[in-house]
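Here's a structure for you.
Coming up: chain A.
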Amino acid sequence: MQDLGQDIIKLEKDEFLPEVQKKRNENWRLGQICCAFVDGTTYEVSYSFCKDLEVVHFRLEVGKDEEVLSISRIYDSAVFYENEMHELFGLNVTNMAVDCQDKLYRIKETTPFVKKEEK
Partner candidate 1 sequence: MMCKIITVVAFIILAPFIGGLLDGIDRKLSARMQGRKGPSVLQPFYDLKKLFDKQFLSVNKMQLFMVISYLIFMIVTGAMFFAGMDLLMCFFVLSTVVMFLILASSSTHSPFASIGTHREMMQMMSYEPMVLLTAIGFYLATGSFKVEDIIKMDKPAIIMLPGFFLGFVYILTIKFRKSPFDLSASHHAHQEIVRGITVEMVGPEFALTTLAEWYEYVFLLGIVGLFFVNSNPISYVVAVVVAFAAFFLEILIDNTSARVKWQLMFKLTWIISLVCGGVNLLILEYMR
Partner candidate 2 sequence: MSKIMSFTKIALKNLVSKPATTSYPFEPKEYPERTRGHVVLDDDPCILCGMCMRSCPPGAIKVDRAGGTWAINGYDCIQCGYCVEKCPKKCLSIVPGYTEPSSEKTIQTVKVEVPPPPKPAAKPAAPKPAADKAPENKE
Partner candidate 3 sequence: MNSIHKSPWLLHYDGSSCNGCDIEVLACTTPVYDVERFGVVNTGNPMHADIFLVTGGINTQNAEVVKQIYNQMPNPKVVLAIGTCACTGGVFKECYNIQGGVDTVIPVDIYVPGCAARPESIIDGVVKAVALFKEKSKDGDFVEVDEVPGDEEAETEETVAAVETEGGEE
């Protein structure tokens, strides 16, 4: 775990799911999941968890062809965020509880946030 300031905590992929599970056990809410595609190579995925007024952000860095494990089996409400990331960014999220097959927004363009050539 590496603190990036701004309460953003960088996690390695293997410590990720256990950490999330821990949050769930401690009754934290899932605040949001946000994906950003930076430098044409990596996805930065931020997971925010809230409890009362507190918030922590977990940060995963994912290579553009790598996979991320879904947390939708821990937090049901992650389904919407993860499908959105898949549809708009092309991020490979595996093991989603509900897979909308890129039909969440039903847009014409594929992965508009990541241009074809870049990907």
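To be clear about the criterion, contacts are C-beta pairs under 8 Å (C-beta built on N, C-alpha and C of every residue); 3 or more make two chains touch, one makes a residue touch a chain; residues count from 1.
Keep in mind how these were chosen: all candidates are chains of the complex that A comes from, given by their letters.
Owing to the predicted nature of the structure, the values given are computational and were not obtained by experimental measurement.
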item	value
In-complex contact partner of chain A, selected from candidates 1, 2 or 3	3
Complex interface listing, chain A residues touching candidate 3	105-109, 112
